[in-house]
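A single protein chain has been omitted; all remaining protein chains appear in their positions.
The letters A, B and C name the chains in turn, as written, and every chain counts its residues from 1.
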Amino acid sequence: MALNIMQLATLFADKNPGITQGHRLCPGCAAPNVVKFALMIAKAKGFEPVVGLATGCLEVSTTIYPYSAWNVPYIHNAFENVAATISGVETAYRALARRGRLVDPDKKYAFFAFGGDGGTYDIGLQSLSGAIERGHKFIYIVYDNEGYMNTGNQRSGSTPPGSQTTTAPVGKKLSGKVQIKKNIVEIMAGHENVYVATVSTSEPMDFFKKIEKALEFDGPSFIAAFSPCVRFWRVGDDKAVDISKLAIETGYWPLYEVERGVYRITKRLKELKPVRQFIEAQGRFKPLLKKADADDIVNEIQEYVTSRWERLLALEEATKDKPIR
Amino acid sequence: MPAKYFELRWHARAGQGAKSASQMFAEAALEMGKYVQSFPEYGAERTGAPMKAFNRVSDEPILVHSSVENPDVVIVIDDTLLGNPDIVSGMKDDSVLIVNTVRGEDFVRAKTGFKGKVCTIPATDIALEEFGKGIPNTVMLGAIAKVTGVITLESAEERIRKTFGKKFSEEIVEANIRALRRGFEEVNCSA
Amino acid sequence: MPELKGWKEVPIGGIIDKPATAKEYKTGTWRVIRPVHQIENCIHCMMCWLYCPDQAIVIEIVDGKPKMKGYNYDYCKGCGLCANVCPKTNDKLPVDKRAIIMKPETEFQE
């Protein structure tokens, strides 16, 4: 039975969810809530989270020596290797458990790795793929803010076309990044023996259920969390949830899961709002929208979003009751 | 005897534009044929976190690259920072404290305990009146020109025309120049 | 900033050997707009608590139910997300009917 918000509030009224106050992320940043949601569910379900972090905003802002905003075991190694690092931790756990050398042998451990889209879609993809393929029992969560925000808004494999970044800026000739966002969910689902899901903090119950599922899944899980960067998406500090809602309602960020190849849409939309609404709500697309070819690019995104949604519906139908492994 | 450098320290919140203001100040001094430095203090802080930036100005080449310890002038862009002990750190009796605030000298003294010369200017309000955005940089530049004389109003004007002229309309450039002049005229200093 | 220690006094490897030390760093100093809780309009739905990125919402269990008590201004950065997600706060409601109102920090300076 999934936990609801009131139950969680009661449970965590005087208990820390794992990430603490005093972190130095921007006001209104979505990333700490991605962490909070995940760790609260783990703790509420009796798990003890152990956290690995890839280099990025979340990492630098939560652990500025001698200040740590974590009250669970935490390790940061480097940018591209959080999945490999946590696979070492998880393996050590199994070895020490077997050899009777765990300090807390009776506790249920849950291994989490967090990374931004840069550390996941791009530089960390190899180590992530390796760790998932080897079947380590861990939950990888990408907080996807669609760019290298830690270093000041450079393009990543996750940046959408037309978005203003410093390395793919909108100029006289080019209209920002030209490539479509990489579909990380499909890449990860292709590992087959894995639970993959998309989440957004604007849909907390859906988020909670998927974390629960990941905790119970017998193998690795990959969760893609939509995580607006209020600063570089050029929206108000209070707008992370609003933008997330628009992303879901327009189909830009469909909520679904893939469990061993079986697709399931978890938030069914009767109709998609025009993706233009999502785009126009953000300052990062302003330079694009001033350009003559803005409509072409917005239409291209719209076509992509629509066709992907239709494809999702078809995949759901086609994979029903047909797990791969 | 090594050259005496004129040193400034800026206090603001990350995202308030102190880095650009410090750059504009340096460029205005450069415009007058001086040697300049402008550098922010890089931490891991995000938008809203207290941050610092520094300037050095000299008639001779500047050799020192360390951060400014004993500033001649301290500029505070956000008066909610005044209670932070960092503000007066290393200030000398003859240093000057310039604060963007709608409040007066007494408020600044009460918050900082600073005994030397205090100047105040409601830079955010002036900026809002002149160009509709609460970005106090150009107003502060005017105030600094008046208080220190290290840069002239003309050099600052020249700089604003050059930097803003490339990106913004004539209207915005003129509004910023008006803001600059008001900063120069309206800054209010203790004796 | 706490007093800086010498190399013989700190744990090796840059390890922070205690949890949650960031609580000593008060991010409330970042705030320029302050959320103010008007408890009489609050329905204690816990949305602000859920979404506060800085865990600055203080809650208390009364008769087994969580109640919003106000803010921990030591950590609140003033992002306003709490007011935005509050079902009892929006532009259409008169200010005195809202559960959360946002006020410039300067009003609380004296």
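The rule we apply is simple: a residue touches a chain if its C-beta (ideal position, glycine included) is under 8 Å from a C-beta of that chain, and two chains touch if they have at least 3 such contacts.
Criterion: contacts and distances are computed from a predicted model.
Asks: Looking only at the UniProt record of the hidden chain, which name from "Dihydroxyacetone kinase, N-terminal domain", "Stage V sporulation protein AE", "Pyruvate synthase subunit PorA" or "Sodium:proton antiporter" is the right one?
Replies: "Pyruvate synthase subunit PorA"
Asks: Touching the hidden chain in the complete assembly: which of A:Glu133, A:Glu186 or A:Asp296 does that?
Replies: The one listed residue touching the chain not shown is A:Glu133.
Asks: If the hidden chain were put back, which of A:Pro17, A:Pro32, A:Pro66 or A:Pro204 would touch it?
Replies: Of the listed residues, the one touching the omitted chain is A:Pro66.
Asks: Return the single residue from A:Asp14, A:Asp104, A:Asp218 or A:Glu271 that touches the missing chain.
Replies: Per the contact definition at the top, the residue touching the missing chain is A:Asp104.
Asks: Just checking the interface: what residues of chain A touch the absent partner chain?
Replies: 48, 50, 52, 59-60, 63-68, 70-78, 80-81, 83-89, 91-96, 98-99, 101-104, 107, 109, 126-127, 129-131, 133-134
Asks: What is the set of chain C residues that contact the non-displayed chain in the whole complex?
Replies: Residues 4-7, 10-19 of chain C touch the chain that is not shown.
In this text, only the chains that are shown with their structure count from here on.
Asks: Would you mind pulling out the distance in Å between where the CA atoms of chain A average out and where those of chain C do?
Replies: 24
Asks: In whole angstrom, what separates the CA-based centres of chain B and chain C?
Replies: One centre to the other, that is 31 Å.
Asks: If you average the CA atoms of chain A and of chain B, how far apart do the two points sit, in angstrom?
Replies: Roughly 41 Å, centre to centre.
Asks: Can you pull out the residues of chain C that are in contact with at least two other chains?
Replies: Those would be 27, 30-31, 77-78.
Asks: Mark out which residues of chain B touch at least two other chains, giving numbers and ranges.
Replies: 48-49
Asks: Can you check the complex and tell me which residues of chain B touch chain C?
Replies: Chain B reaches chain C through residues 13, 48-50, 78-81, 84, 102-103, 107.
Asks: Of all residues in chain B, which touch chain A in the complex?
Replies: Residues 15, 43-49.
Asks: So in the complex, the part of chain C that touches chain B is made up of which residues?
Replies: 27, 29-32, 77-78, 105-106, 109
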